[in-house]
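My structure is below; once you've seen it, I'll send some questions.
With one protein chain held back, the other chains of the complex are shown just where they sit.
So, subunit A:
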Amino acid sequence: MDIEITFQGDLRVLKVSGQLDALSSADYEQRLNRLVAEGARQLVVDFGPLVYISSAGLRALLNTSKPLLAQGGALVYVNLQPGVREVFEMTGLLSLFRVCDSLPEAIAAVQAG
């Protein structure tokens, strides 16, 4: 799993590639929580190159989304591949999180708050 971060003003776009599984989810959680601790409040998480997510990965998403949203932040997931989307759907996360189909749409959604 790799995360590539780009800045667009106050907004950060995180491109996550590879697998979010039992081995990589702690790393994901640490890096996101660190961004939030450093003051990031607007995040777009681009899952375009993410090919796999397990319950450990979903746990990392829940553990990182809750603190950010509780602090008034905004977070949108975008570009879910079919397998990842299926897992989101089955576990109810598709309606729990904000999920967009394109990067411009996701950026606009986060900027709107």
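We take it that a contact is a pair of C-beta atoms (placed from the backbone, for glycine too) under 8 Å apart; a residue touches a chain by one contact, two chains touch by 3 or more; residues count from 1.
Quick note on the criterion: contacts and distances are computed from a predicted model.
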**UniProt protein name of the chain not shown, from "ATP-binding protein", "Response regulator", "Urea ABC transporter permease subunit UrtC" or "Acetyl-coenzyme A carboxylase carboxyl transferase subunit alpha"** = "ATP-binding protein"
**Among A:33, A:63 or A:111, residue touching the chain not depicted** = A:63
**Fill in**
Omitted-chain footprint on subunit A covers residues 21-23, 52, 54-56, 58-59, 62-63, 65-66, 69, 83, 87, 90-92, 96-97
